[in-house]
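Every protein chain but one is kept in place in this view of the complex.
Order of writing sets the labels: A and B. Residues in every chain begin at 1.
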Amino acid sequence: MEQDNQNNQTSANSVPEWMLDLDRVGFVRKLFISRKWYGGDWWFVAISAVLLLFIILVGVFPQWFAPYDPKAEVGPSLLAPRELPPGYSLIAPKSAGELKLEDAVARGSTLGFVYGSPASQALREITTQMNNEAQEQGSKTRYQPRLSRFETVEEGLEAVLSGKINGFIASPAELGESLEKYPDLAIAIDLRGEAAKGFLMGTNQIGQDVFSRIIWGTRIALIVGLSSAIVSFLIGVPLGLISGFVGGPFDRVLTLLMDSLYSFPGLILAISIAAVLGAGIGNIIVAIAALYIPTYFRIVRGQTLQVKEELYVEAARSLGATPLKILVKYIFPNVIPSVVIIFSVNVGDAILTEAGLSFLGFGLPPDTPDWGIDLARGQDYLRRAWWLITYPGLMVTTVTLAFSMLGESLSEILNPRLAEL
Amino acid sequence: MANQNEKLMEIRDLCVTYKTRLGSVSAVDHVSFDIFKGEILGLVGESGCGKSTMGKALMRMIDPPGEISSGQIILEGEDIMGYTPDQMRDVRGRKISMIFQDPMTSLNPTQRVDEHIIEAIQVHEPKTTKENGLGRATSLIERLGIQQRRLNSYPHQLSGGMRQRVMIALGLVLNANLIVADEATTSLDVIVEAKLADQLREIRDEFGVALLAITHNIALVAELADRIAVMYAGHMAEIGPVEDVFDNPLHPYTQGLLSSVPNIKLDDTEELYKMAGEPPNLTHPPSGCRFHPRCPKAMPICSKLAPKFEEVTPGRQVQCWLYQDHPQKETPAIKVTA
Partner (left out) sequence: MSSSLRRFLITRLLLTIPMVLILITVIFFVMRVLPGDPIRSQLGPRVSEEQADRLRERLGLNRPLHIQYVTFVKDMFTLNFGTALTQGERPIKDELAEKMPATMELTIPAMTITALIGILSGSYAAKNRKKPVDYAIRLISIIFYSIPVFFLGLIFQILFSVRIPIFPLAGRMDTLMMTSFKSITNFYVIDAILTQNWPALGSVLLHLVMPSVTLGLVLSGVFVRLTRVNMIEMLKSDFITAGRARGLPEDRLVYKHALRNTFIPIMTLIGLEFAILLAGAVLTETTFSWPGMGRYLVERIQLRDYTAVQASIGVFAFFVAIITLVMDVLYAFIDPRIRY
């Protein structure tokens, strides 16, 4: 300190170099120094940023996280979370005697099951597993039974009886009372299906894994949310800049238009656009994007008007700066912090709107693994299967929360004067 | 005239610090002085010297991230630093009051003038009836030259000068002993400012109220004040009777300050005196005497140790090594005659 003073006799500024050059210190260091200053908001931003990174990871690589294909009917219908599906049994004639699994699924054997039954998946898994084991052991035996599908359990059982097929595979649930009618048939072997993966969050009414669906739903939500936000941004921000800068009747008309749109219930506008354009992900993105253009417009225009009046802009203009240069060099940088905040909240809101649209049936095609669609479908099963709506709903909330929290806390830090959106 | 012997307020070793992102700012550093009953004390200095902070500190109205880190403020024999929030609320308005720079924004736009005054009364004296309060408000504003019918007006319906008088009324209504005027005339034009200065003097003469006039307008202080206190970078450089200080400024900063006031008698060849350097960054203030980097009379000791704020003549105190002795100091202290 003494040294500094001796050297800086003329400049009374004795702040150490590194503090003056906070900008040079390094982004990471600056982030940590800010922690004490910004208090709780810093933590909000940090937590939501980490959460968002994770969510984006899940959205970009859903296959790493989802155990099943979201559209495949992998389990029995309406399985509660963590509940184990019942195993599958092979029904064969009593006369066949002791049946061994290797014989049942051997090359020459024909096995039957009901159309769309998960028994097929179980059988497939068993045979795959056995084939892999055989390959490891160096055996040349291959297990590949012929498959026969039937409309009903009875038909299948009849086929076993008449010898058309060697065995029929079904779960106890499917069988129900039917087996009683065939005294000559019995459960020969119990196939423990490779349901080791389990259903973390249960299955829905057509047997799809809820957990896998919500994982894949993240991707859709992020695509729709981010795309629509980007489109709104690309239209709203330039319009706001130009309108605020140019002023005059153009500005007045545009502002009136935007204000009217802004005060209109967004969802209703989105529904109308979506209904007219039809379902499909592109149309949804357009519909939602249209909702947020006025928000960007208003904020950007407001800031443009403010900065336009600043003395340094007037000074630049008097020195002969072109309008474009003023716009790009002076006004736009001032607008960026607010826009970033709006963007973050926008994405969260867009995801919420998209869920709403899908819930009402105006969103994506019905077989898409989307949270809104799942919520709509689950509505009928409120009493029986609470997990159908709880998990998708929690996902929407969490993702929207992460984006909103990020935007909110950033706004507290960057610009405490951002009064309203 | 001021009662020189009766102290109203004693400030001892007051320190106010602000915690900022870049570090702690020492806005007021070990300042001690007295305010006497009925006197007009002018507190002057450059922007950022700490005078406004000083004014707020006297009422303990320093908001986070700032705080009064040490020192005593003794009012009527008691140290108000130890007061509870309730006791402080009693002090504010009743014993010390404050008038602000911008009267338009200092008044509640949704509250009428009479409501302002009556509320202040009722908060401090809850048993006062509305009629009683109204009566007191009326007599007060009439004394200040505002018509009675204005009591029903909202602030935006009054002129600038009237609003300022309403502010003063709020400062007087509870018979405070000290009014802190924080840049009260800065936003006014010269004529209104002069009128206000006169009015403040009249109020002091009539009510016996002490006035701490915080301003950067030295000319106003010369007109209005009995004593003048000069602050620099959080330190009290010099304090003393107005005529004495103006005739014979002791601290080099005061000397520079007074020389830089434009004088109408300056002829074309004389240049305006400019003080070298800039006010220091208070995150890391200069060591020793904070003025030493800019001081034309600086000595080696000035950068090492800070001088004490000592009385050099009855009634005058200076914080400068020129007038104090120290073993490390080579030249002897200058003796000051009254």
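Note that contacts are C-beta pairs under 8 Å (C-beta built on N, C-alpha and C of every residue); 3 or more make two chains touch, one makes a residue touch a chain.
Remember, it's a predicted structure, so these values are computed and weren't measured experimentally.
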item	value
Contact residue for the chain not shown (choose from A:A72, A:L257 or A:I336)	A:L257
Touch with the omitted chain, as defined above, among A:V50, A:A72, A:I206 or A:I268	A:I268
Touching residues (missing chain, whole complex) on chain B	59, 61, 88-94, 97-98, 100, 102, 105-111, 119-120, 123-124, 154, 156-157, 167, 170
Interface residues of chain A (partner: the chain not displayed)	39-40, 44, 256-257, 259-269, 271-273, 275-278, 348, 352, 355-356, 359-362, 375, 378-379, 382-383, 386, 389-390, 393, 396-398, 400-401, 404-405, 408, 416-420
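Here is the rule we go by: only the chains that are shown with their structure count from here on.
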item	value
Euclidean distance of C-alpha centroids - chain A vs chain B, Å	61
